[in-house]
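One protein chain is absent from this view; the other protein chains keep their places.
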Amino acid sequence: MRPVRPAADASMLPTVTYGPRSLMWWATLGFSTIEGWTTALLVASYLYLRQNYASWPPLRTPNPSLLVPTINIVLMALSIVPAELASRAGKRLDKRGVQFWLLVTSAVCVAILVLRWWELWALRTRWDTNAYGSAAWTIVGFHASLLLFDVIDTIGLTIFFWFRRLPLKSYSDVSDNTFYWYFTIGVWLPIYLIVYVGPHLF
Amino acid sequence: MTDSFRVTLVITLCALVLGCEREERRLNSQQPKGPQQMVTQVSLQPGPNVVADTEEGAFDDNAQGTTEGQILFAQMNCSGCHSNGGGGMGPPLMDDQWIYGSRPDQIFATIAEGRPNGMPAWKYKLNNQQIWQLVAYVRSLSGLTPKSARPGRDDHMNVKPAPMQTPNAKPKNSQSTTP
Amino acid sequence: MHSVFSPASAQARIVAHLWWWMFGVGMIVWLGVTLAALYAARARRGERGANGLNEVTPTVRQRTERGIATATFVTLLILLAFLAYDFTAGRALAAHPKVATTIRVTGYQWWWDVLYEDPDPSKQVETANEIHVPVGETVQFTLRGADVIHSFWAPNLNGKKDLVPGYTTALFFRADTAGVYRGQCAEFCGLQHAKMAFYVIAEPRPKFEAWLAAASTPMQPPTDPKLVYGQKVFMSSGCPLCHSISGTDARGTVGPGLSHFKSRSTIAAGTLANTRQNLTRWIQNPAAFKPGVRMPALPFKPAELDALVSYLETLK
Partner (left out) sequence: MTAPLPIDQTFDTATVARVTAELDATWRERPGFWGWLTSVDHKAIGRRYIVTAFLMFIAGGLEAAIMRTQLAVPENHLLGPDRYNQLFTTHGTTMMFLFAVPMMTAMGIYFVPLMIGARNVAFPRLNAFGYWTYLVGVVFLYVSLFANTGPDTGWFAYVPLSGPAFSPGHRVDVWAQLVTFTEISALCVAVNIIVTTFKLRAPGMSLNRMPIFVWAQLVVAFMVVFAMPAVAAGSTLMLATDRAVNMHWFNPAEGGDALLWQHIFWFFGHPEVYIIFLPAMGMVTPIIETFCRRRVIGYTALVMANVATAFFAFGLWVHHMFATPIPELGQSLFTAASMVIAVPTGVQIFCWIATIWTGRARLTVPMLFILGFFFTFVNGGITGVMLASVAFDKQVHDTFFVVAHLHYVLIGGGLMPLFGAFYYWFPKVSGRLLSERLGKWHFWLFLIGVNVTFFPMHALGLDGMPRRVYTYLAPTGWGTLNFLATLGAYTIALGVLVFIVNALRSWRAGELAGDNPWDSSGLEWATSSPAPPYNFAFPIIIDSVHPLWETNVEHPVVTGLRTDRREILVTTTTDAVPESRHAAPDPSIWPLYLAGCMALLFIGSIFSPYFVLIAIGLSVFGLLGWGLQSTKKIEPELVQLPTGAMVEGA
């Protein structure tokens, strides 16, 4: 080992940063990419199977119902507001704001997750009826698992913020949580269009 | 590392006990002995008047045997009367009603000996191993065999494509090179 | 016996040439690179520079870099040549003259069902594991997988083609030398993937016609009492549930058809020579030769077995 000569001092560098400067943001980005790509492959398979059918959905299979899914996607759109406000409060280190908006966000998330159950049945077919049913159920089900993970994450964060004294870096986690939530609902939009609206159009 | 291997060893031993029976592939069917001396016309009370030999063992908890039974069920056209276990000309096999008893040896007798009103005797057509496989499958239809050994959904390759799948020219048969 | 090296059809010839060319060029490249590496390892071009690192003069370095560029360029050329050759070969293989005969081959675990299509159903000929084709004519195969994926491959005649359930695939070749060519399933298809062979018998038109005619005649009922008994054994046992014999009530479609069974050279998809002794042992216990095979060992008494075999031996 060669002798060392100090050439720079890091003691003035921040220990808590936001967005692309924080490692957690990169982890979120990484796993969002993986999950998004998996969804994309599932959707591609769905469209591939579609080639095997003359009519889509198959004969004697009704189109998926649009009521619940539409309600849910509106909810998702609305959920952006509290999520964004929570993230902003986090960026102001505003504890009260974070607590309140996280609570609202979790409430909406739970509502969305609950609606997801009826959303599955809104497909109006079963996973074991035919390949169409299998594909649709798998895609919606897989996204449900992403949703579940996100809900656990958000609720956990909410609990922490209400009942524990937290280090300041948790405020940065709030905005990463919002970031992940945006991804979760962002990846849902194409699913909604292809799996639920698609069969109605062509 | 070593610790995880000690654990492995223990689990292995347990798994050996659990897994083997279900997963065993019984490939060498040894020369089976001829059909036992059973009287072919049967009394109507449940149960055969002779007990079929179980030397070759029932396939109840053997996955491969049950699946072979499923294949035989289709090949021997049992569905002709029993449909896919739902029943038609013959009694349904999926419910828990058993005219001649649901014990493996009873079902064995039913298949081997036949029963009045149409059920033919199969003992001259199939060997005991095959009959035992059918027994396992028939019992699996009404959930009498361990779930882990029951066959999953059938690919029913040999039937025509399901009605909802009207063959679509473009993506398939891309290779048809007929001039 | 069956090899890419000894092509017996127009198609296989094209591929064989392609192979020998690629082999030659490949060998040169392989030796070239290896020798270059070995020479480089012995070369001592670098001079000690700062920190005892090996440096070379700018001119040498320039020459080296030019060398790298040239080598890359040559690689590219070779690849383009390969590509061009491959495409021309591909086109030649796809060139599809008039089809004389169409044969439908269906893959089962673990045997091949062969059907000679004919507008007149009575003239359709069904056999198994042995395919007679006329020499010098293009024969088209329609391939189907009945259970799992198999692959139809006779190296001397043409490349392989998969039999994928749910798809119908096609393959054709023009055998130009008479002979018997072995083929084997080339896609892993379960327990007996190893023993799922077939034979292609390429013979001149007249011989082929004769065989086809013979193959389409129904079997005559036996007269000799022993054979009559043998047929009775066959019919009253499980055999007809799986096997068919033209001209009788045996119409099973589960196993290979047995009409003109004796005219085939092997039993059990190329596993055993078709002799009386083998046949007897096979019927006694098929699983002894092909563990996992679907054919059951039926409980025949010795007399029954003897008569049965004698009867099967007459199905010429």
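We just call them A, B and C in the order they show up, numbering each chain from 1.
Throughout what follows, a residue touches a chain if its C-beta (ideal position, glycine included) is under 8 Å from a C-beta of that chain, and two chains touch if they have at least 3 such contacts.
Just so you know, these numbers come straight off a predicted model, no measurement behind them.
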item: Chains in view touching the one left out; value: A, B, C
item: Of C:54, C:217 or C:277, the residue in touch with the unshown chain; value: C:54
item: Where the unshown chain meets subunit C, residue by residue; value: 1-5, 12, 14-15, 18-19, 22, 26, 29-30, 33-34, 36-46, 50-56, 60-61, 64-65, 67-68, 71-72, 75-76, 79, 82-83, 85-87, 89-90, 93-94, 147-149, 151, 153, 155, 158-162, 164-169, 182, 184-195, 270-271, 291-292
item: Hidden partner interface residues of subunit A, rising order; value: 1-23, 26-27, 30-31, 33-34, 37-38, 41-42, 45, 48-49, 52-53, 58, 91-93, 127-135, 137-138, 142, 148, 152-153, 156-157, 159-160, 164-171
item: Sites on subunit B contacted by the missing partner chain, in the whole complex; value: 1, 3-4, 7-8, 11-12, 15-16, 18-20, 22-25, 27, 63-64, 66-67, 148-149, 151-157, 159, 161-162, 164-165, 172-175
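Keep this in mind: only the chains that are shown with their structure count from here on.
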item: Distance between the centres, which are taken as Cα means, of subunit C and subunit A, whole angstrom; value: 51
item: Distance from the mean Cα position of subunit B to that of subunit A, given in whole angstrom; value: 45
item: Shared-contact residues (touching 2 or more other chains) in subunit A; value: none
item: Multi-partner residues of subunit B (each touching 2 or more other chains); value: 172
item: Contacting residues of subunit C [partner subunit B, same complex]; value: 94, 96-99, 140, 145-147, 161, 165-170, 172, 191, 236-238, 241-242, 254, 284-285, 287-288, 291-292, 294, 296-299, 301
item: Parts of subunit B lying in touch with subunit C, wherever the complex brings them together; value: 25, 27-35, 68, 71, 75-76, 124-127, 129-130, 155, 157-158, 161, 172-173, 175-179
